[in-house]
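There's a structure below that I have some questions on.
One protein chain omitted, others in place.
Then we have chain A:
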Amino acid sequence: MRICIWVFPVLIVCGLVCRINADQTARTERISGSAGDVLDDDPTGRLKVYVYELPSKYNKKLLQKDPRCLNHMFAAEIYMHRFLLSSPVRTLNPEEADWFYTPIYITCDLTPTGLPLPFKSPRMMRSAIQLISSKWPYWNRTEGADHFFVVPHDFGACFHYQEEKAIERGILPLLHRATLVQTFGQRNHVCLNEGSITIPPYAPPQKMQAHLIPQETPRSIFVYFRGLFYDVNNDPEGGYYARGARAAVWENFKDNALFDISTDHPTTYYEDMQRAIFCLCPLGWAPWSPRLVEAVVFGCIPIIIADDIVLPFADAIPWEEIGVFVAEEDVPNLDTILTSIPPEVILRKQRLLANPSMKSAMMFPQPTQPGDAFHQILNGLARKLPHKKNIYLKSGEKLLNWTAGPVGDLKPW
């Protein structure tokens, strides 16, 4: 009898708790990728990073010469440096460090129109590595296997903006053993090393927050895209830019009322994305773009049209469940593909996107917040620990070829 009396209130409490949980999960869903539920991990205490002291010609002076470097989509390297300088994972004792960071702003050489030139980057990197290998013994100990570099340029450490040239150059020979933190990711591509960490491009968080509209505004645009379909300056005949995928989107869907696509630059771009259900994120000259970040922040399901692309933090975020992947050859059937997705699947993707840890993982906020992209990078580095014993070279052993590469790279910087 007494037990019965106790069972009843316990059941009520359980019911209430379940209802509360159900309410919460109705809006968002937990995200767990192939590495598990790691988005919320705290890297503090799991790794130690030593930041090399490079002369300011590698970082501060470049920024002083051109402060635009802080706002373009390659600015992650600068903000990563600032984050690490004041982060709890930083250690001043290199003997206990797991990872070594070289603060070099490698994409901060901009044209008047604001595009980064990669021509001096190999030389700059080479000179930096020469410096650290002569001043500190840690590079030679492993030939860079426990060092990481942030190379956010178009094709990562291949240091060129054109794909054929980049493939021809390949990853800088000196960086072959290091871990590269880059925005470019494509499977079976020369410029993506095994074990690289893919990060999202930098998108200004304050600008995005400033354009938020009320969540109850109904999403009435089916598919949204603003950008180029043909790059008439560099690819007048078409077929080269975006491997013809963007042009195919235009030709097939330009008169389809469900597709709100054009080359306009509206001032309401961010607001429009929040009123759209799907946002197209096709490849351009390189497969990645800030559109993915914007789509995730604004809750618009990204439609990724880029064969074999590797998306940011691919082991922590299950992109297959969040975005829609369309092969470039299936672009003419895009409307069939999208309308045949069951509504429950679409609602689930929206719930996953609404997860705040998803949104914060894509951004580089200042000041740093828990779960943001900086922490995801550190988590990724922490997951690669402990280092394997074979990265430590025996004395006199040399694996890297310091004279490989085009002749122009060997000139001092």
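As a working rule, a contact is a pair of C-beta atoms (placed from the backbone, for glycine too) under 8 Å apart; a residue touches a chain by one contact, two chains touch by 3 or more; residues count from 1.
Everything that follows uses one rule, which is that contacts and distances are computed from a predicted model.
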Protein name (UniProt record) of the chain left out of view, among "T-complex protein 1 subunit epsilon", "Exosome complex component RRP46", "Origin recognition complex subunit 1" or "Glycosyltransferases": "Glycosyltransferases"
Residue in contact with the excluded chain [from A:59, A:182, A:350 or A:379]: A:350
Listed residues A:81, A:189 or A:359, member touching the removed chain: A:189
Residue, one of A:55, A:88, A:266 or A:332, that touches the chain absent here: A:332
For chain A, the residues touching the chain missing from this view: 26-27, 111-113, 115, 117, 119-120, 122, 161-165, 167-171, 173, 176, 186-190, 193-194, 214-216, 218-220, 222, 233-234, 237-240, 243-245, 247-248, 251-253, 255-258, 277, 307-308, 328-329, 331-333, 335-336, 338-341, 343, 346-347, 350, 404-409
